[in-house]
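Heads up: the structure comes next, in structure tokens.
Note that this complex is displayed minus one protein chain, with the remaining chains in position.
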Amino acid sequence: MAVETSGAGFVDLTGEVGKFIRDAGAKEGAVTLFIRHTSASLTIQENADPSVLADLTTALDRLAPESAGWTHDAEGPDDMPAHVKTMLTGTSLHVPVLNGELALGIWQAIYLIEHRSRPHRREIVLQFIGEAK
Amino acid sequence: MAVETSGAGFVDLTGEVGKFIRDAGAKEGAVTLFIRHTSASLTIQENADPSVLADLTTALDRLAPESAGWTHDAEGPDDMPAHVKTMLTGTSLHVPVLNGELALGIWQAIYLIEHRSRPHRREIVLQFIGEAK
Partner (left out) sequence: MAVETSGAGFVDLTGEVGKFIRDAGAKEGAVTLFIRHTSASLTIQENADPSVLADLTTALDRLAPESAGWTHDAEGPDDMPAHVKTMLTGTSLHVPVLNGELALGIWQAIYLIEHRSRPHRREIVLQFIGEAK
């Protein structure tokens, strides 16, 4: 699937992943997500209080600041921090499917994290492995 | 499975995961673990010297200190650091199973990392994908 981001921040994919497993007739197994980019990533995080996502963005900015003197700066000051943030979070996710439902915890949601400042179109490969209904 | 933690630190799950694949009659494939929480996470790390785990805890505390001025503080000063540490480590693990055994390296163990200060009950979904005996 493709996700249009509106610049740096979190995009909740939980609804679309749920639709994917229903459309696939998934019963027992796992769904995997793989993002085909190196400056956006995937994570599972709290879905309740938006201030958590704001603080996670702050944390990533502190761990990979634009002003760190990167040698790779041809694509703009936000590019190299985006690669570091992607390395620290990750490119794929694995979520169990039990009895036809995503087995997420009550406070968990599936997020794409856009690390670039400007909007991007991001491609994600979704796959279900397991037993169909 | 459920794991009762006694506050921040590492809990070795290797024995229980080994029992799971034996009980499942697993022969060739992989076992996956998924933790249904956003303030505790999973990792594979050295099982030999306990000082490694102590230093890993120190490293996470430095990367996500309580005193960093988080906006999300309604659940206590250890909550937002716990979310950051979960994002930096991860929610799922994949371990190959070869010839009925976990294909871990000789120094590797499977750990739950509790990031909250107080004890918690943590749920983990274990799944085997592959060929049974």
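Each chain gets a letter, A and B, in the order it is written, and its residues are counted from 1.
As a working rule, contacts are C-beta pairs under 8 Å (C-beta built on N, C-alpha and C of every residue); 3 or more make two chains touch, one makes a residue touch a chain.
Bear in mind that the values here come from a model prediction, so they are computed numbers and not experimental data.
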| item | value |
| --- | --- |
| Among B:Met1, B:Ala59 or B:Ala132, the residue in touch with the chain that has been omitted | B:Ala59 |
| Sole contact to the chain not displayed, among B:Ala40, B:Ala82 or B:Val95 | B:Val95 |
| Residues of chain A in contact with the chain not shown | 32, 34-38, 63-64, 68, 70-72, 74, 80, 83-84, 86-88, 90-92, 94, 123, 125, 127, 129 |
| Positions on chain B contacted by the hidden chain, ascending | 29-30, 43-46, 49, 51-52, 54-56, 58-59, 62-63, 88-90, 93-96, 98, 103-108, 129-130 |
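Rule of thumb we're sticking to: only the chains that are shown with their structure count from here on.
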| item | value |
| --- | --- |
| Gap in Å, rounded to a whole number, between the CA centres of chain B and chain A | 20 |
